[in-house]
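One protein chain is absent from this view; the other protein chains keep their places.
Moving on, here comes chain A:
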Amino acid sequence: MGDEGETPPGSISEDEPQVNQDELILAQQRQIEKEISESIPLVGDLEPISSLNNEYSTDPVYLDKVKDLSTKYQYVRRTRPDGNCFFRAFSYANIERLLEKKEEFSEFYKLAEDSKTALVELGFQQFTVEDFYDTYMEVLKRLRAIEDADEAKKELHTLFNTQGFSDYMVVYLRLLTSGQLQKDKDFYSCFIEGERTVSDFCHQEVEPMYKESDHIHIIAACAALCTGVKVIYMDRGTGKSCNEHDLPEGCTPTVHLLYRPGHYDILYP
């Protein structure tokens, strides 16, 4: 045994080693993911800022920062930490605010309607983009049809907690973000480390589900949806207050997100 080509194709030796590390690692990952998905909804209910204290009851650095946060924000809405949190939070919060502004919603709807053609022109395959576009538009259509803003918000919450719809919204925003990066690749290439091209970066870090988001994703997603985000950074850094950044710089942010290392939640003033 051992020489290449000697093993007959398709037949895998039955005498597997007693412990296959790969399988153990993957099984553990699946288990963690399962626990997260069973205990944390895709998008949670509104909770008072003080609810954050529960996570940090013995941590003075964070407690000071929660206190600071509570002077600027009233509520937090948690999202499931599955690597899609930025896209899910951003998409949800942006649509939620538009439900109270009919005119802006119509503009947003128009932008969404035209977006598939733009993606196909950028080289995305029509039939793979289509499924996600159709669901994205279906969600927007359902919301548009509801006259009362509060009722529409309830429907938004239901749709974003239905995996089928919610993940489709995430995928489509990932595609729009990838499209934006590739459309302005000269600009964005300055922010990509290493040898990767913008298109490599999109295929490896933007389009796949569960890949976490960085500044570059946020700036491109904002550009794709024609809006801006304020990100409040809460970490173990010194100081009693949280750092904040408007992305893109100088914008008037419409969506507020709380960033704790590795995760985004939605904030409400």
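The working rule: contacts are C-beta pairs under 8 Å (C-beta built on N, C-alpha and C of every residue); 3 or more make two chains touch, one makes a residue touch a chain; residues count from 1.
As a convention for this text, contacts and distances are computed from a predicted model.
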Hidden subunit of the complex - UniProt protein name among "UDP-N-acetylglucosamine transferase subunit ALG14", "UBC core domain-containing protein", "NO signaling/Golgi transport ligand-binding domain-containing protein" or "DNA-directed RNA polymerase III subunit RPC3": "UBC core domain-containing protein"
Omitted-chain contact residue, chosen from A:Phe86, A:Tyr168 or A:Tyr188: A:Tyr168
Sole residue of A:Asn94, A:Ser115 or A:Thr135 that reaches the chain not shown, by the stated touch rule: A:Thr135
Residue touching the undisplayed chain, where the options are A:Glu23, A:Asp59, A:Asp214 or A:Asp235: A:Glu23
Among A:Ile32, A:Leu46 or A:Met209, the residue in touch with the chain that has been omitted: A:Met209
On chain A, residues whose C-beta touches the chain left out of the figure: 1-7, 9-13, 15-17, 20-23, 25-26, 124-125, 127-129, 131-132, 135, 162-165, 167-168, 171, 174-175, 203-204, 207-209
